[in-house]
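So the structure is just underneath, and the comments pick up after that.
The full complex has more chains than appear here; those shown keep their coordinates.
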């Protein structure tokens, strides 16, 4: 995440990763305030064994794209509503990457953070079938629960 | 893709997949015109051995989200500029997925199609290191070429 | 409706239908979380005797369009302000349907829910003149009341 104030929006992502039994590291790294650290962190991601990176940032959110420029680990971006523009700035700064450097972008804010964790799990599931089975179980439970909701 | 008219925008995606030696199937399936086929196709994706799905669509683009609702294979979405709104409608219809069903969204149009293919390759690279190495080579060549461009 | 949290926005729609003496069924069905159920529900709508369907959803609102793809019963869509984009995402996801599968879209939120109920009544009034007469009475009362309002 780009700032300590982004942490709250990422809590649902962490909960989701915990639910799927996926270990993760969590860091506050700003593309603009700590560019050196960003370089070091992103260029070392592959050798640290990271399988997916979730980068969340608000405003002119350069973090996801810069991470994607510095590693071959798939990068997912979560635009956060940190300014008067309520996340539209972050969405366009993350999703409109030029050809060559992709960031898989999720929805603005908490729904996007939740979904970034699920998509990360699906990506890990490409290699680890047991992770995919955990998502399958969770989805089945959720669908069953949805059919049991009493219409008010 | 959602319509035959979307094919041109996806040519750079196919070229990129070819470059990385990744085989793929290509289908025109509309969430709105052929919903039965969509169900059948998406629910069979996992058993057909697909590792990633790229879903491109314009207008009120329901295709990527519906595919994501029907499979555990990671889904990448490419919004296409098919209407008077020039892709803004497709972008929001794809990226603003509610919590629970993620679509990793790329940029509007051809840059997004190209990037969907690269991100798909990165995801496959999580499991197949040789694919990751091909992306590494391509990136290195591209960066070298970029430094050789003569400034006009 | 796509989610239990959408219920409050739909209360004025239910009140309006009650006022016009129109019976209705009410269900929470998510295009993305319970796609199977959506198929089953929408494909059975005609044989259950539904004359109009009101589908309300927020975010990347695929529900109205998918229902419209699966039935010949007229579908009215109500975009709900469920995200940081305050309903613009839902509006475009519902109204910008591609040629072939129409959704008659109403305003964002409660005014749209109210109007969906009235338009549903007008559509039923095409076949049942007594429903049209009830709308006529209600409109006349409302117009008379409007002329009696004291300007503050």
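As written, the chain order gives the labels A, B and C, with residue 1 at the start of each chain.
Here, a residue touches a chain if its C-beta (ideal position, glycine included) is under 8 Å from a C-beta of that chain, and two chains touch if they have at least 3 such contacts.
Predicted model, so just to flag it, every value in this text is computed and none were measured.
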| item | value |
| --- | --- |
| Oligomeric copy total, full assembly; chains in place: 3 | 8 |
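The definition used in the following text is that only the chains that are shown with their structure count from here on.
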| item | value |
| --- | --- |
| Proportion of interface numbers common to chain A and chain C (over half same, under half different) | different |
| Farthest chain relative to chain A (centres taken as mean CA coordinates) | C |
| Centroid distance [mean C-alpha coordinates] between chain B and chain A, Å | 18 |
| Whole-Å gap separating chain A and chain C, where each centre is the average of the chain's CA atoms | 34 |
| Multi-partner residues of chain A (at least 2 other chains) | 107-108, 111, 142 |
| Residues of chain A touching chain C in the complex | 81, 86-88, 107-109, 111, 142-143, 146-147, 149, 151-152 |
| Sites on chain C touched by chain B in the complex | 2-3, 30-33, 35, 39, 58-60, 62, 65-66, 68-70, 82-83, 85, 88-89, 92-98, 100-101 |
| Complex contact set, residues of chain A against chain B | 12, 51-52, 72-74, 76, 91, 95-108, 110-111, 114-116, 118-119, 122-127, 132, 135-136, 139, 142 |
